[in-house]
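Chains shown are a subset, placed as in the full complex.
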Amino acid sequence: MEQLKFKNIAHKKGQPPGTLIYTGNKTDDYEIAVINYNSEEYCEHELNDIEECLPFIDSPKVSWINIVGLHKVDVIEKIGRFFNLHLLVLEDILNVNQRPKVEYSDEYLFVVLRMLTYNELSHQVDSEQVSMVLGKNFVFTFQERKVDVFEPIRHRIRNKTGLIVKNKADYLLYALIDIIVDNYFVILEKIGEEVEILEEDVLLNPSQEVVHTIHRLKRNLLELRKSIWPLREVLNVLNKDETSVINRNTAIYFRDIHDHTIQVIDIVETLRDMVAGLLDVYLSSVSNRMNEIMKVLTIIATIFIPLTFIAGVYGMNFKYMPELNWRFGYPMSVALMLIVGILMVIYFRRKKWL
Amino acid sequence: MEQLKFKNIAHKKGQPPGTLIYTGNKTDDYEIAVINYNSEEYCEHELNDIEECLPFIDSPKVSWINIVGLHKVDVIEKIGRFFNLHLLVLEDILNVNQRPKVEYSDEYLFVVLRMLTYNELSHQVDSEQVSMVLGKNFVFTFQERKVDVFEPIRHRIRNKTGLIVKNKADYLLYALIDIIVDNYFVILEKIGEEVEILEEDVLLNPSQEVVHTIHRLKRNLLELRKSIWPLREVLNVLNKDETSVINRNTAIYFRDIHDHTIQVIDIVETLRDMVAGLLDVYLSSVSNRMNEIMKVLTIIATIFIPLTFIAGVYGMNFKYMPELNWRFGYPMSVALMLIVGILMVIYFRRKKWL
């Protein structure tokens, strides 16, 4: 959750490096699911214990092991032991406030991504860490909570649609990253719609609410940028065909995600510029409206003050005020007030103040 | 259309990569036109089916196949099959919200550009994707809607003016990109004129309208920048003579467009700076004008309030107020008011408040 963002970052302070501690929020979600497939057949299993995945890994088919819930640190530890992952990689899987990054050795490739979800209630962009480990013929994915973002890929494997089942584990990794990046567009669409509603609000109904919406959108866009910007470098590594576990034909696909990522960054920057521009429009709208009101009110006051003065003069109690005894003194004074008032209105009109 | 910009970007979410879906707006425009030429002769045909273009491709002359309307996905698919284009290229042709990019293999070169048009009604810059595939002796161009932007090139081929007919397909590609980039100058000219009109408006008639115009211009310039900025890299690739389908003599021409693109970016940045500066001028104009009004009104009120006070004093009903019984009490009180009023005016004048 957004509000807790700065509360967990120092969770591990003072612990020796390599200590495996889960730094995210507690959750009850816990699941280990394996899909084992090739272009002819597939099977799905839910595992109780991580040891059960070992036979799948040894099969020549592609295995995708999805682990939901990182609070069971011993599971991660065992995976590290079985697959010979570096201690720092395990630490990164559990430390769920990482920025996107990629690391690789001769045997495996490790990717950290941020999955973004748009919270419809709080209108906040929540971000969650998804780690992936790509080996020879398997992919591990680690999620904090059970979210259905990978469901379409499971669907494609089951139905043997698309190219996934015809390719190796590296293509599966591509498909998984692709679906996460595609999801960014959904978030951007939501924010884009909000910006457009905001644009109308600013013109028609510039309330103080608008400032808070702008502030919230700015925070969301900051969050997005922080999550997406480093992804560019990650994909730059992946499409450059430098690693031993991604083969050449798949690298070109990562280049495609790279292009999408740059497009996402472009849109984020454009939205940031637009939101910043809206604040200017809002501020000038508000001050304009306020100024109009104050102007009219001040003009009303300004017209009546001299009239009240005239009335005041003839309210004086001097014994010798000849006008007071005139037959038409009263109507003449009223006429005087009318003339003064009309002259002032004309003057203000001519000056374009009214 | 501008207003829909953020509504389509997530169109393909959850689809397997390589699924061919047209992400643009529905349109009825549909046309396949072939021009087949060399320096001696040319012929033009409108095709019903994409298969009919195959004989043209096999001719030694240069063929330019222009496809308008991308909603017929099967046409694109067939082209991909006939000319051995990568699935991701086909996807890029149909996904019409791409940023400009270039990709090439040994056999072909693929370019995505954004064609900009200035909508005179809404004063908005609309942007449309134009994709091009350059092969050995052919160029494919893909447009969403029928716009006449390439007409001058057809004209030149028909009249054999210019260098097009004397050169190969790579020169045709250059001519097509050149005409799109030249078109950016037309848009900039329109926006430049708007900025100049705005500049006068800000000084002579600073209404709230101005803020909206500034906001609109900013959006247009953002749109322009987003479309043109990545073009620089595209042309950098093209003029570097690295690809097998562009030969050396033509590469120098792409360098020329590269220079134009940088000039366009320069002008866009200058216009952005100018528009941003105009907002400052506007805001200070408005607040200045408002301040002037408020100052004058407040001064009027300030002069009359003490006078009204004097009138109030002589309106009191005390039994023993000697002035009230004086023979010249009334004119003296009026004189007092006059003196007070005049002194205040003099004081305000000296202070330069009036």
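Order as written gives the chain letters A and B; numbering starts at 1 within each chain.
In this section, a residue touches a chain if its C-beta (ideal position, glycine included) is under 8 Å from a C-beta of that chain, and two chains touch if they have at least 3 such contacts.
Predicted model only: the values in this text are computed from it and were never measured.
> How many copies make up the whole complex, given 2 shown?
5
Going forward, only the chains that are shown with their structure count from here on.
> Rounded to the nearest whole Å, what is the centre-to-centre distance of chain A and chain B, using the mean of the C-alpha atoms as each centre?
Centres of chain A and chain B (C-alpha means) sit 26 Å apart.
> Which residues of chain A touch chain B in their complex?
Listed in rising order, the residues of chain A that touch chain B are 152, 156, 161-164, 174-175, 178-179, 182-183, 185-186, 188-189, 191-193, 195-196, 203, 252-253, 256, 259, 262-263, 266-267, 270, 273-274, 277-278, 280-281, 284-285, 287-288, 291, 294-295, 298-299, 301-302, 305-306, 308-309, 312-313, 315-321, 351, 353.
> Looking at the complex, which residues from chain B come into contact with chain A?
Those in contact with chain A are residues 3, 5-7, 9-10, 12-19, 86, 88, 91, 97-99, 101, 208, 211-212, 215, 218-219, 222-223, 226, 230, 279, 282-283, 286-287, 290, 293-294, 297-298, 300-301, 304-305, 307-308, 311-312, 314-317, 321, 323-330, 333-334, 337.
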